[in-house]
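Here the structure is laid out as structure tokens; the discussion comes afterwards.
The complex appears here without one of its protein chains, the remainder shown in place.
Let's turn to chain A:
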Amino acid sequence: MAAYLIRRLMVSVLILLGVSFITFFLLYALPADPVRQIAGRSATAQTVENIRQQLGLDQPLLVQYWRYLTGLVQGDLGRSYLQRTEVGTLIAARLPASLLLMAGAIGCELVLGLTMGVIAALRRGTATDQTLMIASFVGVSAPQFVVGLLLLYVFAVQLGWFPIGGYGTWAHLVLPSVTLGIMGSGWYSRMMRSSMVDVLRADYIRTARAKGLARRRVILRHALPNAILPVIAMIGIDIGIFMGGIVVVESVFGWPGIGQLAWQAIQRVDIPIIMGVTLVSACAIVIGNLLADLVTPLIDPRIKLR
């Protein structure tokens, strides 16, 4: 186990190194010149050159990358070109909002997805089952920005139940969480259904029924806990999916998280911020996948980590 963990962590570091390398070179291939952005339109050639030197952008790319890496291992993500603030500080200020949003989305996925899945499995083959599974397909196929705009229109503009956008109270959290979580709810309900169907077929369920336990007890005590575990293991994978979704959801709802930070930075060619957010996202994805893999053998002891 320890050996496995160490190897996985080492591979993770290599993966993150690769991500940083590729992102770095992609961003510096951008046709837009960040120095021009900083200096403004009326800047003289001399000013532009000065800024370029100041930022070290006149150095060869590999030298720049090496500098970035040495900063990185000391926990320094560099400074924003435009705001002159440490990227680390900027991200740290925005991260809690994004994490809150993701937690809300996971809650939505679990509540909606698991409930739908369990009901569908128990009513297998009926119209209820069919309807729920079509609903799950709709959830998986719905573009997040459309869901977000529609929810805003119906529940904020027309009904006035929730605020139109922004951040602060619990009411602000509801619509963005549902928007971010609706796709996952679709996947969870499908996984939960098939997991539950498998468990309900198992011998120990037949035994439990045969020894006279009530249906309710069999389902809640014997079937549900076993069926739910493999689905829970997927939460780690979700983090990776969220990292893309938050850019869209945060921009629709004006949610002040790292997705919006990245989106603004991309529009302003603020490369250090884009680098920073990409790396933080990649970290989250790697950790999420690792967690998912570590949880699996706890749930199913037949699976051994190699």
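Keep in mind that, in the parts below, a contact is a pair of C-beta atoms (placed from the backbone, for glycine too) under 8 Å apart; a residue touches a chain by one contact, two chains touch by 3 or more; residues count from 1.
The working rule: contacts and distances are computed from a predicted model.
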For the chain not present in this complex, what protein name does its UniProt entry give, out of "Peptide ABC transporter ATP-binding protein", "Dipeptide transport system permease protein DppC", "Ion-translocating oxidoreductase complex subunit D" or "Cytochrome ubiquinol oxidase subunit I"?
"Dipeptide transport system permease protein DppC"
For the chain left out of this view, which of A:51, A:90, A:192 or A:248 touches it?
A:248
Touch with the missing chain holds, among A:42, A:74 or A:141, for A:141
Write the list of chain A residues that the hidden chain touches.
11, 14-16, 18-19, 22-23, 26-27, 29-32, 134, 137-138, 140-146, 149-150, 153, 157, 194, 197, 240, 243-245, 247-248, 251, 262-263, 266, 274, 277-278, 281-282, 285-286, 289
